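With one protein chain removed, the remaining protein chains of the complex are shown where they sit.
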Amino acid sequence: MLYFNNDYDQGTHPEILQRLTKINFDHQVCYGMDPHSKRAGELIADACGNKDAEVFFIAGGTQTNQTVISSVLNNYECVIAAKTGHISLHEAGAIEYSGHKVQTLEQYNGKLRAEDVDEYMNLFVNDSSHEHMPQPAMVYISHPTEYGTLYTKNELEDLSSVCEKYGLKLYLDGARMAYGLMAKNTDVTLKDIAKYCDVFYIGGTKIGCLFGEAVVFSKSKAPKHFITSIKQHGAMLAKGWLAGVQFEVMFENGLYFKAGQHAIDMAQKLSALLVEKGYKLFVESPTNQIFVLLKDDEFKALSEKIVFGFWEKPDKEHTVARFVTSWATKEEDIQLLADVL
Amino acid sequence: MLYFNNDYDQGTHPEILQRLTKINFDHQVCYGMDPHSKRAGELIADACGNKDAEVFFIAGGTQTNQTVISSVLNNYECVIAAKTGHISLHEAGAIEYSGHKVQTLEQYNGKLRAEDVDEYMNLFVNDSSHEHMPQPAMVYISHPTEYGTLYTKNELEDLSSVCEKYGLKLYLDGARMAYGLMAKNTDVTLKDIAKYCDVFYIGGTKIGCLFGEAVVFSKSKAPKHFITSIKQHGAMLAKGWLAGVQFEVMFENGLYFKAGQHAIDMAQKLSALLVEKGYKLFVESPTNQIFVLLKDDEFKALSEKIVFGFWEKPDKEHTVARFVTSWATKEEDIQLLADVL
Amino acid sequence: MLYFNNDYDQGTHPEILQRLTKINFDHQVCYGMDPHSKRAGELIADACGNKDAEVFFIAGGTQTNQTVISSVLNNYECVIAAKTGHISLHEAGAIEYSGHKVQTLEQYNGKLRAEDVDEYMNLFVNDSSHEHMPQPAMVYISHPTEYGTLYTKNELEDLSSVCEKYGLKLYLDGARMAYGLMAKNTDVTLKDIAKYCDVFYIGGTKIGCLFGEAVVFSKSKAPKHFITSIKQHGAMLAKGWLAGVQFEVMFENGLYFKAGQHAIDMAQKLSALLVEKGYKLFVESPTNQIFVLLKDDEFKALSEKIVFGFWEKPDKEHTVARFVTSWATKEEDIQLLADVL
Partner (left out) sequence: MLYFNNDYDQGTHPEILQRLTKINFDHQVCYGMDPHSKRAGELIADACGNKDAEVFFIAGGTQTNQTVISSVLNNYECVIAAKTGHISLHEAGAIEYSGHKVQTLEQYNGKLRAEDVDEYMNLFVNDSSHEHMPQPAMVYISHPTEYGTLYTKNELEDLSSVCEKYGLKLYLDGARMAYGLMAKNTDVTLKDIAKYCDVFYIGGTKIGCLFGEAVVFSKSKAPKHFITSIKQHGAMLAKGWLAGVQFEVMFENGLYFKAGQHAIDMAQKLSALLVEKGYKLFVESPTNQIFVLLKDDEFKALSEKIVFGFWEKPDKEHTVARFVTSWATKEEDIQLLADVL
């Protein structure tokens, strides 16, 4: 069987396993207050070009979104997101469970448009009954998006401007950020993200950590007592250093970026191979998720030899399949795929 | 100034004031456990054609929606509503504050279509990742809708069927129910509502109570310890009998229906007058809310003599105005309006 | 039957009924934005000796406590209260439902001691694991307490000082405040309350309003978008002016204070009568709640002729009964009671 199912179905980088083994019996300070987490935070702040950035580590993505959003928002506030945003669709109502509405706007290949936010907010502030609505206080975007697409630097800047105009915080979900940063032709760097976003997270799980996401408050300060909020959401690990150590390994010698680059290289080969074999791409994704339009019987036939994802059915005869490369994809698997297609 | 602004900007029926005065110094059982509330509940159950219906009184509409929805739903469940549903737009995120997502579907003049619910649920149950989404457990509709439109009996039946098919509860927000029941050409009776809906509320505030909404569990039983949930939501009045007494007056001699009939009669005259004067109706509303398409300067000019509502701007040159009649609208005001138009 | 059961089992002052009748058909601005509510707020601010005080009207006590506390607190914060505080015991977990812990401390006849708060906070801030606990941010007291007792001015000042020392807000639940202000020998005025408390509410329901509590932010400003929070909690009445009008009547000619004075006079007579008849008072209450220690058979015998409350069983042979006078207690009822005892 060939696996192009997702980017989180395998363990971790050997360097991470080695480091965890090396320090296994060291006595650590618990709850994320340890020197490894501190150093990882400094490495990340440095990579963000902002020494004052505050960095916290949380185990998973939904947990991170819930903890960050509900800690930044006041009780009467809501968050704006694209219809296809992860918090809108696939987090089991975690944001609403914490008390906040997710106000959805139209999406364009997974992206939110600054002008739509502007128009929505303009209507909102001019609506005489707006005190009867939750007050928008944050814009949530993902980069790459759920469709593997990327914002340009200009688009980020525009979103940032419209957020400033209306006093909204800009929050970027970077579950797959590494794959976005290393994409061909992107003009968005980690420093840009740190410059334009009030808060964002650098995903670890999908780039080869066992678990762990790094929350970075860059333009804004972390909310008061954010540590207490993390604990209150059940998001504090007793052995918090484990996340810190993994990000230390990731950022001390550029492993984070190399792992992203590898997956992009593999995705480019995969994508080229699919086109060469006559398949039609459904979205032009510059990152590690490749969406292919298949006839239903093709989908079925390929499923017998390859593990990949069902994405959606655009019509009665076709299915969109998602092929994903990762930090761990082997070049030989692309070659084996060529034989199967 | 002429007032066609809404149906809740005046006090209450003289009969209600008289009754409150009459019993003013009686010693009552508190917290809604009194004989007046009991009798009002029985009168309502009788009007619903279901002696087993359980009736509770709550002060306001948003409070009722929040208390009912969050008490019927389990923590992992969400409620389906039209985009224009009151809980979707104008309750300040009260449902989300209680932890539940409002899953919006398309609206058609304010109405939700059974086939859309069916299609959504069909996709949902066949989506292999549906455990990662909040589980739909209730459908929320309003009757009349926010656009003054009405479901037909067939439409209610279809919604009820699709709800049964997927194990959803059907909840009807009847803030303006009296105006719907007394509309011309409607084939929906209170008994139909009680037959097709698991739970609904009969609005008192907008039909001339000082406050108060009657929650009716008809097809379904009330959730266990619903009294405790009411208290927990801050929705229990110490002097609970006040709501009971008002509904007693409303239902003992048909005042509820007469008040609705009066407003419909006034709305028909108002609507005919507007058409006669050459105005264009924006929605064909059979109830007490009349939506008129005005040029922006007409809107401005009329605003100087008449109090009515801004509804929306469909384009740059026009504005939709909302004229509302009520239980208290005087016939002479329609005549005065004729002079002004 | 004679009624000394509670102070909220009868309707309202005739003046309030008259006023409601008088303005019944006036067209009002809705949702509490009306001139009556504005004027009532000004009258209250004036009585508080603080023209900048912000006043809001909410229908009931539990709703007020939930809305105020959850709006003032951040998500990671908790409120300190006496074990016997109303929010600790009799609000169906409404505060916890809004996400906040009620941290209870020892009570002394219903009162919280400043030194206990000081000691608790001192331990808290010096506990190295205090980031693993909800952060105390508010102290809740009731005046009169649930036992009818009163704070002295010195005690209020001490609580206020300890709150300032630790950055806590002081919140006073004045469900029965009128009965406290008019008690014999109290040195606490409404102006003192407004001076020492960040926020408090003046109860209307128990002093003869149909419903309504006036929230006053005096030392502190109201939280941002408090109107939205009120709506979100379901605590906004469409006919909001009804609460405003009642408080207007209460404060324009001192009815609020006269009504309190009357109940205190009645309570003094009642209390003297009980002592004269050889009954033992359980708590020395200076307000309108009188607690009497009865033998179980006395309790049973009196219950056949008088409606009064069960409070608690201090031992196997005795029961504590609660007799309550109110704004509506008639002097002749005290005389009738003398015959029964």
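In order of appearance the chains are A, B and C, and numbering begins at 1 in each one.
Convention: a contact is a pair of C-beta atoms (placed from the backbone, for glycine too) under 8 Å apart; a residue touches a chain by one contact, two chains touch by 3 or more.
Computed from a prediction, not measured in an experiment: that's the story for all the values here.
Asker: Any idea which chains on screen the missing one touches?
Answerer: Displayed chains contacted by the hidden chain, ordered by label: A, B, C.
Asker: Any idea which of A:Val102, A:Val199, A:Leu242 or A:Val320 touches the chain not displayed?
Answerer: Hidden-chain contact among the options goes to A:Leu242.
Asker: Just to verify: which one of A:Lys169, A:Lys206 or A:Lys219 makes contact with the chain not shown?
Answerer: Only one listed residue reaches the unshown chain, and that is A:Lys206.
Asker: Which residue from B:Asn74, B:Asn122 or B:Gln335 sits in contact with the chain not drawn here?
Answerer: The missing chain is touched by B:Asn74.
Asker: Give me the chain A residues in contact with the hidden chain, please.
Answerer: So the residues of chain A touching the missing chain come out as 1, 3, 5-6, 8-12, 14, 17, 20-21, 23-30, 59-67, 91-94, 97, 205-206, 210-211, 228-229, 231-239, 242, 307, 328.
Asker: Touching residues of chain C against the unshown chain: what are they?
Answerer: 75-76, 78, 89-93, 96-102, 128-129, 131-134, 310
Asker: If the hidden chain were put back, which residues of chain B would touch it?
Answerer: 31, 70-71, 74-76, 99, 131-135, 223-225, 227-229, 231-232
The rule we apply is simple: only the chains that are shown with their structure count from here on.
Asker: Mind checking the rotation angle between the two copies, chain B and chain C? C-alpha superposition, nearest 5 degrees is fine.
Answerer: Value: 180 degrees, nearest 5.
Asker: Computing the C-alpha centre of each chain, which chain sits at the greatest distance from chain C?
Answerer: It is A whose centre lies farthest from that of chain C.
Asker: Would you mind working out whether chain A and chain C touch using mostly the same residue numbers, over half shared, or mostly different ones?
Answerer: same
Asker: If I average the Cα coordinates per chain and compare with the overall Cα mean, which chain comes out closest?
Answerer: Of the chains present, the most centrally placed is B.
Asker: Which chains, taken as a pair, are joined by the highest number of C-beta contacts?
Answerer: Chains B-C share more contact pairs than any other pair.
Asker: Rounded to the nearest whole Å, what is the centre-to-centre distance of chain A and chain B, using the mean of the C-alpha atoms as each centre?
Answerer: Computed value for the inter-centroid distance: 42 Å.
Asker: Enumerate the residues of chain A that touch no fewer than two other chains.
Answerer: 75-76, 99, 131-134
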